[in-house]
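Of the protein chains in this complex, all but one are displayed in their positions.
Up next, chain A:
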C-alpha cells in the first residue's frame, strides 16, 4: 500500500494529471464530429461551455452490452450559484435522481462503492457514478428519458457496446435522442487506462491475488500499472474479447470466445433454475465441482505423471454427468460451481495461450463476469500462474465492467 501511496500523491491531482496526459496522448486522433445546435434558454450556458471547450451538462455515457447496460455519470460538485440558477429544471432533476438514489426502478443499481470522488474532468470537479441495469430494461430507460424530456437538453449522448447500434433507432424515434456511437473496444482501452491512472480514491485500481488457493493467506495486493504496455486485456462480459494493447491508440483484438459470462449464467439457469447472476454465483460458492467433473485422478488413480498432470486437474468438465447415478448424487450448487469452474478455466486457458503467442506477460481481466466473483478470480490467478510456471500474472481492476462506459464518457469530453 505504501508503494501505491507514493506513486500517487492525491486523487484529484492525480486525476488532473492523468487527464492531461490522456489528452496529450489522444491529441492526434480525431474525435467523432457531433452536431450541437445552440437554442432556447440554454443558449448562454452552452455557449459558455463551448467556449471552455467542454460539452454542456449532463455528462454521462452508456455502454449497452448483451446483458447489462453500464452507465457512467459525472456529477459536478463545483456548481456556482449562477450556474445553479441557470440550470434548467429537468437537468437538475436528473442530477438529483441519479445521485440521491442507489436503485432505479426494478433493476437499476448504482455501485456506490465504486464511486470516484473529487475527480477533475475538463476543468470541472465532481464525482463519477457507476450505474448498471439489464439490457432488457433499456426500452424503459428510453421511455423515461422521453418522459423527462431529455432531448430538450440537446446533449450528446455517447453510447458504446453493441446496443448503441441495435437501439440507435429506438433512441431516435422514441426518445428523440441522437446517439453518438463509439466503438466498444476503443472505449474499453481508453477507460481502463484512464481509470487506472486516476486511481481508486487514493487506492490502487489494479491488483492481483496472492496465494489464491489458500483460504487464510489469500489476499488482494495492489499492483502498479504505471508501465502497462504491452498488456493483454481480457474483457469478460456475455462473451469474451481478448485484446493486445501496445499503447492507448495501438491495440488489436487477438481473439474472443463465446464461452463467457452469458454462458455461465445461461447454463446455470437451465441447470439449476436460478434467475439472477447473484443467485447463480451464490450457489456456485457453496457447490463442489469435483462431483460433476471428472478429474485426472478419477481416470489414472492419481497424477498422470507422464504428462505432468496433477491428479486434481479437471480431465473432463461435466465428465461424471453421463452416469445416471452420479447425476442423481449432485446438487444444484455442485452444478453451478462446475459451470463456473469450466467457463473460468477455459477463459484462463485461452488467455494464457494468447499471452504466449503475443509474447505478453501481463494479463488484465475485466468485465462484469468478475463482479462479486471471487471464485473465478482466484481460479484465473491460480491457473495463469500454475500453467505458465510463474511467467504470467493475472491482474484485476476494481471497476470490472465499467471501462467501456468510462471510455465513452471520455470521448464525450474530448474537445471537438
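Methods note: a residue touches a chain if its C-beta (ideal position, glycine included) is under 8 Å from a C-beta of that chain, and two chains touch if they have at least 3 such contacts; residues count from 1.
Keep this in mind: contacts and distances are computed from a predicted model.
One chain of the complex is hidden; its UniProt record names it "4'-phosphopantetheine phosphatase", one of "4'-phosphopantetheine phosphatase", "Origin recognition complex subunit 4", "RecA family profile 1 domain-containing protein" or "Histone deacetylase". When you scan A:90, A:127, A:152 or A:349 for touch with the missing chain, the hit is A:349.
Looking at chain A, the residues touching the absent chain are 65-67, 161-163, 165-168, 183, 185, 237-239, 253, 255, 257-263, 265-271, 273, 275, 292-294, 296, 299-300, 304, 306-307, 309, 313-324, 327, 335, 342, 345-346, 349-350, 353-354, 356-357.
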